[in-house]
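Structure below; questions to follow.
What you see is the complex with one protein chain gone and the rest in place.
A, B and C are the chain letters, set down in written order, and residue numbers restart from 1 in every chain.
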Amino acid sequence: MLGVFSFGIDLGWALLMIPLLPLLGFLVLGLFGRKQIKQSSGIFATSLVLVSAFLSFHTAYGYFFKYGKLEGVYQKIIPIQFTWLQFSPGVSIDMGILLDPISVMMLVVVTLISLMVHIYSLAYLKGEERFPTYYSFLGLFTFSMLGLVVASNIFQMYIFWELVGVSSFLLIGYYYDRPSAVAACKKAFIVTRFADLGFLIGILILSFYAGTLDFNTLILKLTTTSTPEFLSATAASFMGISALTWALVLVFIGGAGKSALFPLHVWLPDAMEGPTPVSALIHAATMVVAGVFLVARLFPVFSMSAPALELVAFVGIISALFAALIACTQTDIKRVLAYSTMSQIGFMMFALGVSGSGGENGLGFTAAMFHLFTHALFKALLFLGAGAVIHFIHSNEMKDMGGLRKYLPITHITFLIACLAISGVPPFAGFFSKEEILLAAYQHNATIYWIALITSGLTAFYMFRLYFSIFWNKESLAHESAHGEGGFAMMLPLVLLSVGAAAAGFIPFGDFVSSDGKPLESVFHWQFSIAPIALGLAGIFTAMWLYKKQNNRSDTIAHSLSGLYKLAFHKFYVDELYLFITKKIIFNLVGRPAAWFDKNVVNGLVNATGNSTLFISEKIKGFQSGKVQQYAIYFLAGVIGLAILFIYVWK
Amino acid sequence: MMEPGLYHVLIISTALFFIGVFGFLTRRNLITMLMSIELVLNSVNINFIAFNKYAWPNKLDGLFFSIFVIAIAAAEAAVAIAIIINLYRSHQSIDVENAADLKF
Amino acid sequence: MNLTLLILLPLLTAVAILLMRNDAQVKWTALMGASAQFVLAFCLLFAFRKERALGNIAQMLFEFHYQWFPSWHISFHLGVDGISVAMILLTAFVVIAGVLVSWNVTKMTKEFYFLLILLSLGAYGFFMSLDLFVLFFFLEIAVIPKYLLIGIWGSGKKEYAANKLALMLMGGSALVLVGLLGVYFGAPNHNFDLMLLSSMHIPIAIQKICFPLLFVGFGVFTALFPFHTWVPDGHSSAPTAGSMFLAGISMKLGGYGCLRVATYILPDGAKEYANLVIVLSTIAILYGAFATMMQKDLKYINAYSSVSHCGFVLLGIGMLTKTAMVGAVMQMVSHGLMTALFFAVIGMIYERTHTRQVNEMGGLIKVMPFITTVLFIVGLCSLGLPGLSGFVAEMTIFMGSWQNADLFHRVATIAACMSIVVTAVYILRAIGQTAMGPIKEGHLSVGDARWNEKLAAIILIAGIVAIGIAPYWLNELVTPAADIIMHKIATK
Partner (left out) sequence: MLNDFLLLMKSELVLAFILFLLLIIKVAAEVKNERLLALIQILLLGNFIYGFFFIQNGSLFGGMYTTNGLIAFQKSILSLGIYLISLLFSDWLKKSEHLIEFFILLLSAVMGMFFLISSESLLMFYLSLELATIPVAAMANFDLHKKISSEASMKMILSSALSSGVLLFGISLIYGATGTLNFSAIPALLDGTGVQILAFIFLFTAFAFKLSIVPFHLWTADVYEGSPIAVTSFLSVISKGSIAFILLTTLYKVFAPMHGLWYNMVMLLSIITMIVGNLFALRQQNIKRFLAFSSIAQVGFILVGISSNSILGTASVVYFVLVYVFSNLAAFGVAGVISQHSGKERIEDYRGLYQTNPFISWVLALALFSLAGIPPTAGFFGKLFLITAGAFKGNYFFITVAALNMIISLYYYLRVIRAVFMDSNEQPIGKINLDISTKLGMIICGAGIVLLGLLSWVYDYITALSI
């Protein structure tokens, strides 16, 4: 039975179409793509996403400007919901669509970037054997991500959370015959799965105390300090920490895994084995910010637990700095971008961590969401640009690049815009969102603020290191023979996104997205901006000094910082640590003994039972000696034995 | 001179029984083993007669029984001897130890 | 709807198979019989839903009663509730798929199909029995065909495996027998009727003796740690359809028995031993998963993962909450479909590559896109991907388990949850090594699935997806039945 359909607004079906259209693409291409519609699969999928994107924009327009507000506050609207799986009274997985500022914003971001990537891939992956499969996976991912962002129920979110994980797995492993891609996709899935374990247990705890899985009810119950649910959740404690905090920390672990925060970030750089447009979509703009989105979605509950928020903030800032340091040393351009993504997500996360709930306190929240939005644009742009470069040069390594500005003019310009945006140079988008984050951090916690400041400088440095290494540096080698920039399909998304990256900062974001639904005044302090901008510029110029022309200054510096450089270059040996834990400890100390135990002890016992029976059987064969007189002896012994036993012993 | 009573007779019959059993267990010759069985049966006969005489003089069951036992023993011996003869034909021996091929 | 149809139909099919003259006739007869079962199972589902929709709230529907051995109070009593209907559906799915994938069996075809159909007969009868004697009868009917299937058509150490399986399962059923007799003589009046027994109050002392006997006995069938060692050997040696039946149906007999017999009629015993059950099943879940990680043979991988997955069934039962119990039933159905599909795929791969060692394969996507797609689907189902059945079942069990608020249950639940990570590890390892990576030289020319294999896979996938996408129908089917069982436990 299809539960309760409640069409709050007429747009219900249109809204439903937003995620379902990509799903349709997935199904059609998955079932028939290989043979029947191989040629037109790209166009087909792209047009579906186009419609989906249009509907998202339409929805966003409608929500933000027409029906979303009630008495000046953006409402949480659930136009569609039905019970999918009932566990017990009140606790059920409901599939539904929840419209509120952040989900509407995410709808726009996801469909937009997805559309860009769809278009871009038309050219990027032209002629690939598994072209339809690629598009069907993209469809699956888009569907799942849309389902995730509109989830009205925490379990629904978990469901789509898993689904995006698997789409990511499938897309990373798209080049299935490369061992490194296979390893990467497995790693991505398993690391995020490990984090999801935390998410799952967090859900279990939350649902137990709140008695519901529905976001709205859950938030309501766990944020009102007088409800019995809240009281029991805070009163119950394990190891001195309240159940609520445990739940939130566990949920945050899930988010951290998906968002590649320290120390669960190891999968993200490897995930760059996937096709570059996929990295743009999944591993830069959308899926990896799911963790941020999750914390934002549950933010009211997080704000009830100071320790949990504290953890969010610290993990965020550590990740930001950590990733930025590594990014400075990497030579694979996609890896640099990957670490940069991690670093930026760290920014968003600590912004949430330092935020309070409601009014001015909620600046961090708005800032995080804002940064999420702008980051999606410029990071997608960066990846797509990098994709164009890779497409052109067939290599990911910086050393193979240089002087490409002549060959790839459009890419060059758009890449530059994106670099400026991420480095926080005004008036590009990143500047505004980063300013807000720094402001929020400044208001809350000085340590975090200073680290964030340094990190933003580092950001500028490594981005421009990248930029100069690709487009300037050594005037390289003739690439004339190669094809051009990839044609219209690849350039269109770059241009569109660069417009976004340049201009998105002027959106009055606080009017739309805030922690409590009320518009938040964005206060712009120009004095405050001096330090970040100066640091950013310093970073840029350092990079320029080191990398614009071919020289060995960078090597010299690397030598002089040998210890730190080596650490960062080897990503602080986190991978090795994990390898040690999994291979040496889990495999050797758990898996192998378990298998051994099973084979020898458990199975051995069973076999021993059988063998000992046969053994006894062999041993007692002597009774049947074939001598009739011995038989008579046993006979009489039996008589006498029975007589003694029953007359004297067992009376 | 004491009149022999039931117990005396029973002791004799029991002794006879065990002598028979002992003979059965120790003799190699099949005929001798058969004869030992006859001893066992005779000890039973003595038992029956004795019980009849001393314990239940009014009931003749014991007497009849012993007659039947004698008859049956004869029949059994006849069949047994036939079998032993046949065994001798095939084994060229009536030593019980030689007829122990079937075992385990 | 007359339930005896579900027994008569396989019986007639089996007889018809024996009468056929050549292999083609045998196959088509078997397929027709299996399809008829399939249709019949769906008819049962719809009839059941219709009755319920009409407001028939009797615990068991379509009861059939025939005095069999009046002197022992044994009656041929059949009836179904939601749990039985779910299990019958599962059986129908696995049977038709099993018949389809065995299409190219050439050795003693007639006997092969005869045994397959006989096995299905046992399973149907078992799931419908409301009389413990009849239930036991059908339980044992289902054992010997497995032995022969493995022993005759199997591979590898088949004789050892067949022996081990038959003996361990018979050992299990021997314990069941003793337990049943204990119940029979311990109950206030001697009876084998499940419904009557469930309404009686069986003395607690008897329950304490009989529950472990019954639970362990049935547990052997469903790979209760440490009685699971027949699973890896049995599954790996069995022919494809044999493994499918073994893991898809046979292991479910045990789970169903634990639920319907042990837990339902001995609620006090269940309460008494619930913690032990939880400990053992948690061990099975984790231990099975870790042991799977070290396996290299695809069939061993699935076999050990079955140990792990079936641990969830027992965990769900041991948790003694309604939700967990519903989850346990869902897990039985889900795992039945999934593991049958998994074995089917393994069979298909083996037939083409002639190896089951994962490290001897690679990049099979290239040459067998359909089969590897199925492998992906089933692997993902196994690791609990939403949208496929495994997720629904496991999550229901987790939710149900979490309803017990004490630390012990919490720890067990969390430990069980951890298996989702380990499962991901071994499944991805297996898939990664077989389907992905560079292709091996010798496998370049192998072909993709044939029509029968495709059909079998599609049928099973349909079942998996139907539960995964729309679990509410299964939930609705099972919940009232679980409610009754839980109610009994709660009130006793």
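The working rule: contacts are C-beta pairs under 8 Å (C-beta built on N, C-alpha and C of every residue); 3 or more make two chains touch, one makes a residue touch a chain.
Model, not experiment: these values are computed from the prediction.
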Chains in view that touch the one left out, judged over the entire complex: A, B, C
Options A:L231, A:A306, A:I585 or A:V639, residue touching the unrepresented chain: A:V639
Interface residues of subunit C (partner: the chain not displayed): 68-72, 74, 133, 136-138, 140-141, 143-144, 147-148, 151-152, 158-159, 162-163, 166-167, 170-171, 174-175, 177-178, 181-182, 184-186, 209
Contacts of subunit A with the absent chain, listed as residue ranges: 610, 613-614, 616-618, 620-621, 623-624, 626, 628, 630-632, 634-639, 642-643, 645-647, 650
Missing-chain contacts mapped onto subunit B: 17, 20-21, 24, 30, 33-34, 37, 40-41, 43-44, 47-48, 50-51, 55-56, 59, 61-62, 64-65, 68-69, 72, 75-76, 79-80, 82-84, 86-87, 89-91, 96, 99-103
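Everything below uses one rule, namely that only the chains that are shown with their structure count from here on.
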Arrangement of touching chains [line / ring / star / complete / other]: line
Centre-of-Cα separation between subunit B and subunit A, whole angstrom: 97
Mean-CA-position distance for subunit C and subunit A (Å): 36
Where subunit C touches two or more other chains, by residue: none
Residue list for subunit B, restricted to those that touch at least two other chains: none
In the complex with subunit C, residue positions of subunit A that touch it: 1, 3, 34, 83-88, 91, 93, 155, 158-160, 162-163, 166, 169-170, 173, 176-177, 179, 181-183, 185-186, 189-190, 193-194, 196-197, 200-201, 204-205, 207-208, 586-587, 590-592, 594-595, 597-598, 602-603, 605-606, 610
Partner subunit A, residues of subunit B touching it in the complex: 21, 24-26, 33, 96-97, 99-104
List of subunit C residues in touch with subunit A within their complex: 164, 167-168, 226, 228-230, 232-233, 287, 290-291, 293-295, 304, 322-323, 363, 365-366, 369, 376, 380, 383-387, 391-392, 395-396, 398-400, 402-403, 405, 413-414, 417-418, 420-421, 424-425, 428-429, 432, 435-439, 470-473, 475-476, 479
